[in-house]
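One protein chain is absent from this view; the other protein chains keep their places.
A and B are the chain letters, set down in written order, and residue numbers restart from 1 in every chain.
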Amino acid sequence: MGVILEVKNLTKKFGGLTAVNDFSFEIKRGEFIGLIGPNGAGKTTVFNLISGFEKPSSGRIRFNGIDITGMKPYKIVNLGIARTFQLVRSFKYLSLLDNITVSCLSKRGKEVSKKTGTDNYASSILASVGLIDKARIPPIILPHGDLRKLQIGKAIGTNPELLLLDEPFSGLSFEEQLGITDLIKKLHADGVTIFITGHVLRELMTLVPRVIAMHQGKFIADGPPVQVANNKIVLEAYLGRGAKIA
Amino acid sequence: MIVDIMNMLFNGTLTGAIYALIAMGYSLVYGVGGIMNLSHGAYFMLTGYLLLWMLQTPFFIGLEWLTVVFALIIITVIGGLTFLLLIKPLQDSHIAVIIATFGLAFLFEQIVLISPSGTEVWSIGQLRLFQGYTMVFGYPIIHQYVFLIVMSIVIVLLFALFINKSKLGKSIRAVSQDREAAGLMGINANRILLYTVMISALLAGLAAFLYLPGASLDGPAMGWGYLLNSFAVVILGGMGSLIGSVVGAFIVGYVISFTNVFVPYGPSWAHLVPIIIIVVILLIRPQGLFGKKELR
Partner (left out) sequence: MLNLKIVKEKVNDFPGYLKSWVKTFTGSLTIFCLLILFVMPFLSANQSFTHVFLRQFSLAMIFAIFAASWDLLTGISGQISFGHAIFFGISGYICAYLIKYQSFPIWLSIIISAVVAVIFGLAIGFPLLRLKGPYLALGTLAMSLILLKLFLMGSLSDWLFGSEGISALPGLAATPVIEYFILFIFMILTFVILIQISKSKFGTILKSIRDDEVGSDASGINTTKYKIYAFMLSSFFAGLAGGFYALYIGAVNPTGNFGTVLSFFAILMASLGGLATISGAALGAFFFIFLEYALIEIGVVEIGNLAIDFGLYKFAIFAVILIVIIRFAEHGILKPLLERLKDLWDLLLGR
């Protein structure tokens, strides 16, 4: 059980605004961790920095011991980190199956998919996220919940060791949330390390054994959900001064 | 030597003044709606020819000032129609808007080419408000162009006032910053975009009215040159930034006039300057001087 992701003194400035401020933490292989913070806390920026879509102003990111700071996104994917996006994106003119096929054609994805054939592998992934009956349909007409499943399917196609899920529950109905939760739990059970953000606490807190809290780009707390939820600074960040959880 | 410097300074300022107006409109439409209207250069060209055609009609003899009024109204309306008929329905697809407006620019060029005045060089000097020139340090400073430069500065300042203080101007700024939020505040983004395109056409038309009477109408193909140069200005200044358009216009203007005067075989290279600027800026600093970086 080693350290899979090590983030040290991560800082990102956009002009005058410091979105991420001297942020440090570690994730061990196989963990299931949440990243919480109110809107604008910098969670997505942290994900962007880890996955290579933004370059840090300073700080280091190590994945399995390899320094991936500032690496190009596709290279990071091929080392084993996959991510989903807060605003769902898809290849809108390709079928659902082809959406997943693309990931299976990445360097890392091909290592697995070539054993059974790309189409077969992509089909099995599509089936595992429960969308196989819509394989030939383009994403345009899908409901939001299905698009979120598709995104996770696309991430699975690259055979990740670490999966970054950016607000996977936002905009979903209760049933849809349950579906996604089952999917994520199953991935975790299969050995994927999961790092998940959210700003609504309820779903995350019951799902993950460990949570990191951030506010205004800074690290506030790290620990089991109950402990973090009762942390004074966390409460102030979410609810303003003088609030308590009853 | 002094003559050359005067030449460079004066013509650089002149070019800058013209392009400040044209590029401002182009940049505005992009900043507000994310749209590249490739028929923008054609607005400039078309205004010139509208003026020419009206001046050739007996009706307008003695009423030359009316041609300007009509031409500006017509070009503004054309801008509005471009939006309503082409841009708005195709908003979702960048490729479609680009191809459609490109096709429109091509169509305008063809229409002018087909018309009786299409193939020769014409003058609309009747619309000149100032005649003659003054010698300054041995270089002839043409009065009409001084008028242009002054008017251009006035229009830019008025426009800045409009954008910052007027209700419509503030709505335009709101839509350019966050279309959805503006919608939530009750601003009809499509209506604002319509006005924006119309204003941009008007600005291009004004530039044509100020400049072309002092120059000449060299043929409808000039529209492409103005489009490309405006693009260079806007790329340099930063897409969506109005300050950038003005600053960029003058920088481009001076570089062109410098090339014309001081570089061997200058005039041939001067044509290439804007294009080289485009390629260089896009390589080293795609957001230009004042623009925002492309958002992921």
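The definition used in the following text is that a contact is a pair of C-beta atoms (placed from the backbone, for glycine too) under 8 Å apart; a residue touches a chain by one contact, two chains touch by 3 or more.
Note that the coordinates shown come from a computational prediction; the quantities given were computed from them, not determined experimentally.
Enquirer: Please pick, from A:Val7, A:Val77 or A:Leu142, the residue that touches the omitted chain in the full complex.
Expert: Among A:Val7, A:Val77 or A:Leu142, only A:Val77 touches the chain that is not shown.
Enquirer: Looking at B:Met6, B:Val32, B:Met54 or B:Ala100, which residue reaches the missing chain?
Expert: Selected residue, touching the omitted chain: B:Ala100.
Enquirer: Write down which of A:Lys154, A:His188 or A:His215 is the residue touching the left-out chain.
Expert: A:Lys154
Enquirer: Name, in rising order, the residues on chain B that touch the hidden chain in the full complex.
Expert: Contacting residues on chain B, toward the hidden partner: 36, 38, 85-86, 89-90, 93-96, 98-100, 102-104, 106-107, 110-111, 113-114, 224, 228, 231, 235, 265, 268-269, 271-272, 275-276, 278-279, 282-283, 286, 294, 296.
Enquirer: With the missing chain put back, which residues of chain A would touch it? List them for me.
Expert: Spelled out for chain A, the touching residues are 51, 53, 72-74, 77-78, 82-83, 85, 89-94, 98-99, 101-103, 105-109, 118, 154, 157-158.
The definition used in the following text is that only the chains that are shown with their structure count from here on.
Enquirer: Taking each chain's centre as its mean C-alpha position, how far apart are chain A and chain B in Å?
Expert: 46
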